[in-house]
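Note that one protein chain of the assembly has been removed; the remaining protein chains are unaltered in position.
On to chain A.
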Amino acid sequence: MKLFLTRLALAAGLAAPVLFAHADDQAKRGEYLARAADCMACHTAPGGAPFAGGLPIVSPFGTIYGTNITPSKEHGIGLYSDDEFFAALTEGKRRDGAYLYPAMPYTSYHLMPREDSDAIHAYLKSIEPIERAAPVTSLSFPFNVRLGLMGWNVLYGKALKLEPAEGKSEAWKRGQYMVEVLGHCGECHTPRGLPGAMELDKRLTGGILNGYLAPSLLATDLAARGWNEQDLATFLKHGMSAQGTMFNEMFPVFHNSTQGLSDTDLAAMATFLLGDKPPAAKALVEVPVDKLGPSALRGRQEYLNVCAGCHAAGGEGKPHIAVAMRGNTTLRLEDPRNLVRVIEDGIGEQKFSGFEHMQPMPGFAGKLSPAQLTDLINYLRQGWGGQSAELAVSDVQKLQAEAPSIEHKAH
């Protein structure tokens, strides 16, 4: 009997650390997955406690607030079982049965395997509960009727199907999961139709978010803007590369998510985006001054007047101050929307990995006339963007008019 008890005690003593070790490993894995899924972005308010919610997410239907997903039983998800958490993550269903608004990207997460959901849940259960209610989302009629999402979910909730992976490399398959499911990149980089759902036949061809273009991530488009695999992985890891820096909505994605991902996963994401046989990055053909169009030639002087002080007269930029214009991916976009927005809004000071940072760029809204702005944009696009066509003032004014009416915090 004594021997039995001793054995029992020994067994218990040995088993407990094993169990704990498993739970620790699961939570640790979940922490990484939560980072890759960028839960922090929407579930943490600026300056607020991690995962305690409160971030206002502006949508065409009204403002939706990120919820508290700490293990608080009263205000968070402390009472969720693994099943309930999985349902929230993949079906957009709350514990009380109500439907989540699809600002929660269950439309991408629905392809997440159960063990990854459980790991994320294990991690979220391991963090400090924050006993604070996030603001309640209150949309106007009819969007306040969450039951209406039942039909929406039937049509769009699980509509995303992944491209078949047959014949693809392991890196491509991992990258596909990181990009399409965990990273839910398509949620912003895909246009949305009238019911607010992703137009999946145009998946990753680019979407509009708060007046900014989340550009196309198709391999041919990326290559046309000068991207190769190595630069893409560097961009995700450090928030900057020869093609420029992350800004606007991608800046917090870099901070909360991509900078903390493994080099292997980042390389896999680049492999998936550019394909196992990536198209060659298009070389930039610079247009000499004497070949500039009339608007671009005027714009060159605008550039020398108000941009060259930081971006340099030759467009090479200044380290730790301002990015290069030469080879900048935003200039190479056919759509000039982001150029208009960045020049008008400016970009706040940006801190990157290590001691790297970029100084604030002033916004020029109201400082440049529509004609001056058009000239400047034409110069940037022709000089360093490979875009030969000159925009008309009316083209730029149209984009100016489409600026979001809300005050938008530029990064």
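FYI, contacts are C-beta pairs under 8 Å (C-beta built on N, C-alpha and C of every residue); 3 or more make two chains touch, one makes a residue touch a chain; residues count from 1.
What we mean here is this: contacts and distances are computed from a predicted model.
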When you check the chain that is not on display against UniProt, which of "Nitrogenase molybdenum-iron protein alpha chain", "NADH-quinone oxidoreductase subunit K", "(2Fe-2S)-binding protein" or "YeeE/YedE family protein" does it turn out to be?
"(2Fe-2S)-binding protein"
Out of A:Ala308, A:Ala365 or A:Val393, only one touches the absent chain, namely A:Ala308
The one residue from A:Gly97, A:Gly148 or A:Pro362 touching the chain left out of view is A:Pro362
With the missing chain put back, one of A:Leu200, A:Leu284 or A:Ile321 would touch it. Which one?
A:Ile321
Contact footprint on chain A, counting only the chain that is left out:
301, 304-306, 308-310, 313, 318, 321, 359, 362
